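Heads up, one of the protein chains got dropped from this complex, but the rest are sitting where they should.
Right after this comes chain A.
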Amino acid sequence: MIALLLRDLKLAFRAGGGFGLGLAFFLIVTVLVPFSVGPQSSLLSTIAPGVLWLGALLACLLSLDRLLALDWEDGSLDLLATAPLPLESVVTIKALAHWLTTGLPLVLAAPFLGVLLNLPVPGFSWLVISLLLGTPAMSVIGTFGAALTVGLKRGGLLLSLLVLPLYVPTLIFGAEVARRGATGMETQTPLLMLAGITAATVALLPFASAAVLRINLR
């Protein structure tokens, strides 16, 4: 399992691996928002938590279609399915590798990009906490979507359509934590909901992903 994780991380950092794709997208979105909505700092600080969360979500979505498709194309997915690793752990490791190369960099970059949007000072810690709790769910849900669409030509469009509705609860509660945190309000309820959604997806979806992958590999 460790070998698979290390291989995926190595592949992500090698040429053409796609590391930085999500990060660059996130950077572009947040840099461009002040140009499009205007320079009023009060307006920017109102929308900052929501824009940062939406940017992170779309950046995450961008890298999903490569998650399993590359392994399917070169035949490694077939070989992994016949290897001693259970497919459930294969998809979990794939999701973890996706989170480490896409989700975690977004979490770490978010506070710096928050400055660009004039995010109120109390909001920074809540933004990081909410993204830290929410991005694993996005990777796990994304892996499920990738498993559903693996093997389809141009499956990326279908993948986005399937995954976006599943991202909505995470987006609502995650952005709510960041918004409430930024305005100094109580954050406990949305934070617990966010943590609950992440815990449930991480616990349940790998089994669903492995099951649909088995059907898709036939």
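What we mean here is this: a residue touches a chain if its C-beta (ideal position, glycine included) is under 8 Å from a C-beta of that chain, and two chains touch if they have at least 3 such contacts; residues count from 1.
The criterion applied here is as follows: contacts and distances are computed from a predicted model.
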Pick from "Response regulator", "NADH-quinone oxidoreductase subunit H", "Heme exporter protein A" or "Sarcosine oxidase subunit alpha" the UniProt protein name of the chain that isn't shown here.
"Heme exporter protein A"
Candidates A:G17, A:G50, A:P120 or A:G156 - the one touching the absent chain
A:G17
Among A:L79, A:V121 or A:V168, contact with the omitted chain is made only by A:L79
Footprint left on chain A by the chain that the document does not show:
2-4, 7, 10-11, 14-17, 74-76, 78-85, 215, 217-218
